[in-house]
Every structure is written in structure tokens, then in C-alpha cells.
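Just one protein chain is left out here, and the rest sit where they should.
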């Protein structure tokens, strides 16, 4: 208990916790879960966007999308490395993903159906991710905070690219404008769900807030996102798919309608439109790559043995 | 020797040889090779045309192409059955195909690159096949002759369909007319090669002629094909890719330029553009289907055992 | 010059297109096997079933064109609607996977379509009733063919059992959508044109279960069911299929083929 108090005192003093520092088991466990979920999200997130690389409608967009997906993979790798500093290996963490034990962001269980979805994901999904992640740059755990700084920088670049796709589409011909509106219609509500359950129903938040892993509540972040995004949609000439949306002059906030939390629960429970496809794709890549990883290992061992013998 | 003479007497009397009749080993061997090569050609021939089923430019054409490819598979099955009457099992014959020991028509080692190739194959390849096959309807071996009658009927339907595709393209827009001309340019010479080496260089012909397996020489059949096809090409407004082509008023035949027999030899030797792809595709289907065939066998055995026990 | 069309989806047009799209997309998937099946007899059978389905689609599209009254042809609907305009159930667009998965998908759909078309023979819409009479006969063959394979694979080897059981688990959540009806369809049911799909569901389940039992497979419980196809929210697989299906028409638009 004394240790716990000492730890809390460090947190309260805005000290950064580093890998070799003593920390409560629950802190370690919470962070391992959160960082690895975040890593899994980056890796699974490659799939819906990767789905459009071969069909991108210009070479410039194709190159940008490919670079973006590559960045996501890079983020996944830093984040696994950050999680490993807490004592669980990447292999074990990935295994939790592949067996369905670990979660990843619910948003990646929706399909990308048209090119406009690539714009919408950059604009909305990355926009929501940044809202979530900026406070994490000040997270109490050093390696995670540092990873987040790097990730946020790249994400905001992606977000601008995504918005720029939406600008181009909304200035385009009728088919392009329809495509842009349709993408907004489909991605808006799932993006609001990305911030997690409403504060009244949220589980982990209290302790996470005390440990300065989390610095804003789900609803606070969601509101920030809505306030930032609604004017952008209006600038594009698009309509938000929420008849209850209205600006409250007094609070200065955009008030949004009721979120369908049943849908969210279903997606979290594995019943989203693409949950099975996503896990199947990652498992297939992993299984089909087994012989490659074995070969790399066998070669490394042979080489080591040869050096030792020489 | 007396047996051989008696056999030849039956042949000369235009008697049909049937499976249970006595026949020389060489006759059996020649026919087994020829019928199975013919069967293999039908089966491998599914691949170049099958390549366009999913991309056929109208539903009517798609259905016709699918039906055509299905017919080819059917021909393959009759022909294997005809070959089996000579004492070699389909399994063994197919194995010869898959291991590359057996040949199939060289024409199927060329790729189908545009939709017009589907027209050109129907018109030219099926046209050449019919030229080869009509005399086989009178072949001395009964089961082969009967199979050929059925095959020829369907082939001439396919040939008309193919020509009709070419008519439509040649009446179409510029891109379609170019496509049609390009397909003729690529398929013309390989089709002339389908009749086999020139008579001067042909190996098996003498004995096959004596046994009334073959009734016309390669060059005779090739000439018939050229004479039938050139006017069709002219009707389409297409140019044959042969600057030496000219009509001989005295003989009434179209004289064609020199055939590149080196190309033919290379294709026969396995070096055509698609030899590897064709064998790889059939081997892949066979290997990936192994568990299905095993399951069917296991079930049949179980069922048999259950019946026996009941 | 031809371009992506927006259909005037009256209830009858929408209803007809939904059935047409089911048939075309499943036919397309089956046609992908051509030349690559586990045995030649199956090259024949799969092509044959693909032909039946593409034929059904053609009749239905032609009728949708008449019902819409804008002079659209079967090819306009097939080649010039984008992914969001297609109305097929998600089940039929799922990838072929191995032979077990293809057969199981065919089995689940054929049992539905067999009951469906049989019921539709009593439709007050004479064209749909005529299409139903032809389609029902075809689907009866698909039911038999797929069912025989389900039994062979389920009760065959350990490997074939595992494969078909995995396919059953994966595809079952797509079966609920076969029985979905929206207000637009219910109006046609009331008019005697369409069939009440919910009335077919028990029978379907019983028919499917009888075969699965014989195949030593466990019929899954009805858990969460996927949907979306009927309103154009598809899986990511459909877009790739359409890129292939439509490529030539889109590259040389406005031509006669």
C-alpha cells in the first residue's frame, strides 16, 4: 500500500514512469492492454484501406495511400515495442489478436465500399484517433507517451490528406459528390462510437484517469470531435446524417442525436460487418507466412553455428 | 502376320473396329495416344476461354461462353471414355497430362488477351478443329468415330457463335474493329500450325492413313481451312496477316506464305507463351481437389460397408 | 455514352432486381471455378449451375427493365450499377474459398431459392410466376447436387468434415438476410405479387437440418445475422468482383457486343 501511495505521488507530480521503474501490477496490466489494443488497431487498420490501394483512381493518390498504410504498420511496430517494455512479447500480443482474445478499434470492422471511404477514413477516423491520442502524448508511461508523439504527427498528416480527398470529391462531378456524401453517411456514427461508451457506462476510466493514462472522458473527447468536424462537413457542402444535430449558442457546442449503442456492442462482440474477414485475413497471412519465419530462424541459427565453429 | 492382314482387310472393307475386337498393339497405342491427346486438348482448352467468362461484355455472351466451355469439358469426358475402351484408365491418361508426358493441341498455349480472342478462337480454332475432326467421324475405330460425330455437331455451333462475335466487333466502333483485327493477327498463324507439320515432315501419317484413322494429309486439311476462312475474313473487312497470301485462279486455292515452324517446335517443346501456366493451372486444380476426391471415395466406401452390414 | 445508372426503384423494380442480383452474383462466383474444379464432373456441374443462375438473372433483369419502363436492358443493370446499387444478399458475394465453402454456400442458397420459387409460382405477377416455374426446376437440381456433396464431405474424411464444418460456421450468419423483408416488399406480399419470406424460414431450416444431420454436421443456432446487401451495403468482396465483371463495358462504353 505504501508502494502504491508512492507510485500515485509520482503520477500526481507528473513524473514519467519508465520501463525499469516499479509500478503496480494493475497499472502494468491496464497499459499493456491499452497499448497492445492500440497496436492491433494499427495493424488491422491496414486492411480496410489496403483494400483500395490497387484501385486508387490516380497514381498520386495510390502512392499517398500506400505510404499511409505503411505508416500504420510502422505505428503498430512502435506500439508493440512500447508494450514489450512492460514485459509481454510481441509474439504473445499478436497471438491474442489472432485468437480473438484481444480487441482492436471497432471502426475497422466496417467495410470500405467506395473510393470516398478512403477520404472519409482519413478525415473522420484519423481525426477521431487524433482527438483520442493527443492527450496520450502526456500519458504517465514514458514509452507510450513518446510513441504517441510520433504517431500523432503522422496521423495529422493523414487526416489532412483524407480531408483533401473529400474536398476534391465534393468539388467533383455528381457521382463524386454522391460518393462523398454516402461515405460520410456510413462513417459518421461509427466514428462517434470510436470514443467508447458514454461516461455513465464506462468501466476503466476512473482508475485510468487517476493514473494519468486517460486525461479526458469519452464524452468530452467525442464532443471535441463533433465540434471540430461539423464545420468541416459544412465547408464540403455535405449533410451530417443526424437530423437532431444542432448548434447550441449558449454552450458553443454542436449537440448530436442518440448513438445506437446496440450496434456498438454487436461490433465489439464480434458481429460487425467485417470482424470475421479481418481476423481471417490476419490469420491467413500469419499461417501462410509460417514457413518464411521458420526459414529465417533456421538460417539465423545456421549462421550463428557457422560463426561459432569458425 | 496373318492376324495383321486380317485386321487390315477389315479396315479396307470399311468395317468399324469395336473395343472387344482383336487389334494390333500399335493400332491400340496410336489410337490411345491420339484420342487422349484430343481429350487433353478439350480440357486444357477450357483455360484460355475460361479466362474471359468473368469479363464477358454482355450477359448473353457470358452465358454462351460458359456453355461453350462446359461443352468442351463434356467433349473431354466422352473422349476419355472412348480412350478407356482401349484399356487405359482416365486416371492414368490425366496423369500423363499433368506430368507433361502427354501432349495437347499447341494452340492452347497462346494467351487470350482481349475479348476479341474469344471470337477468334471460336471462328478460327474451332474452325480448324472441325476441319480436322470431320474426317474422324469416319475413323475406323467405332467409339472414336461416334464421339467425333457428337463433338463436331457442337463444335460447328461454337464456330458459328465465334464468327458472330467477330461480325459484331467488325461492325462496331473503332476500338472494337481494332480488337478484331488484332485477334486475327495473333491467331491466324498458330491456327495454321494446328494441322501439324507439313506432309514432307510428318511422322505418323502413313500408318494412320493405312488404318483409316487419318483420311487426309496435314497439308490437305490446312488448305481446306485456308480456302474456307479467307473469304470469311474478307467478309468481316479484316486483313489476313500474310503478305504472301494470294488466290490462284488456276487451282482455285488460296496460297499462303511460309509458316514459322520454329515457333511451332518451340511451343510443342513446352516453350509457348502459356505452356507453364496451363500445366500449372491443371496441376493446381488437381492438387487442391485431392481432399475432395478422397472424401468422395471415403464416403462411398462407408456407404458400401453400411449397406453390406445391414 | 453509357455511365453508372440510378434506378427508379419502385417496389416491383427493387424486388425484381434483388432476385436478379442474387442470381447473377452467385452465378459469377460459380463461374470462377470453370477449369479449376476438383474433378471434371464438377467443372461441368458448377458451370451448369452458373448457367442456370445467369439465365434467371437475365430474365429478371429484362423484367425489371420493363417494370421500370425506361427502356433499360439486362446489361444496363448488370454492367452499369456500382457496388452501392447492387441489391444481392451478402451470402452470394462471399468468396469461393475451397470447394467445401462453395458447396455450402450453394446448399444454403439453393434450399432457400427452391422454396422461394416454388411459392412464387403462385404470384399474381404472371412474368414472375413464369420465371418461378422455370427457376424452381433448376433449383431443385442445385438442392440435390449440393446436398449430396454436403453429405459426402461431412461424412467423408476428417479433413473434409473439418472443412465443411468451418464453412458452415462462417456462412451461417449470412442466412438471416435471405428472409429479410422491408416495407417495400411487404406491400408486394399484400398485393399477392411477392411471397412472405418469413413463412419459408421454418421449412428451410428443417430441410437444411435434415441434410446436415445426415452429413453428421451440427446445424448452428441462429445467432447474430449479417445484413446490408439488400440496401447496397456490401462486403468488400463485391467491389473486386464488379471491377472484373464490368471492365470491358466500362473501357469501351456505348458499344454493341
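Things to note:
Letters A, B and C mark the chains as written, and numbering starts fresh at 1 in each.
Definition applied: a contact is a pair of C-beta atoms (placed from the backbone, for glycine too) under 8 Å apart; a residue touches a chain by one contact, two chains touch by 3 or more.
If you're wondering where the values come from, they're calculated on a predicted model, not measured in any experiment.
Shown chains touched by the undisplayed chain in the intact complex: A, B, C. Of the listed positions A:7, A:27 or A:115, the one in contact with the omitted chain in the full complex is A:115.
Note that of A:55, A:103, A:146 or A:215, the residue touching the chain absent from this view is A:55.
Contact with the chain that does not appear here is found for just one residue of A:24, A:142 or A:172, A:172. For the options A:149, A:201, A:269 or A:295, the residue in contact with the chain missing from this view is A:295. Interface note for the absent chain: among A:24, A:74 or A:257, the touching residue is A:74. In the full complex, subunit C touches the omitted chain through residues 1, 3-4, 82, 240, 242-244, 246-247, 250-253.
On the side of subunit B, the interface with the absent chain consists of residues 48, 51, 55, 111-114, 175, 182, 186, 266, 269, 271, 273-274, 276-277, using the contact rule stated above.
Although one chain is not shown, part of subunit A still touches it, namely residues 43, 46-47, 50, 53-63, 66-67, 69-70, 73-74, 76-77, 115, 168, 171-173, 175-176, 281, 284-285, 288-296, 298-299, 302.
The rule is simple: only the chains that are shown with their structure count from here on.
Set side by side, B-C and A-C show the greater C-beta contact count at B-C. Averaging Cα coordinates per chain and for the whole protein, the chain whose average falls nearest the overall one is C. Subunit A and subunit C have Cα centroids lying 36 Å from one another.
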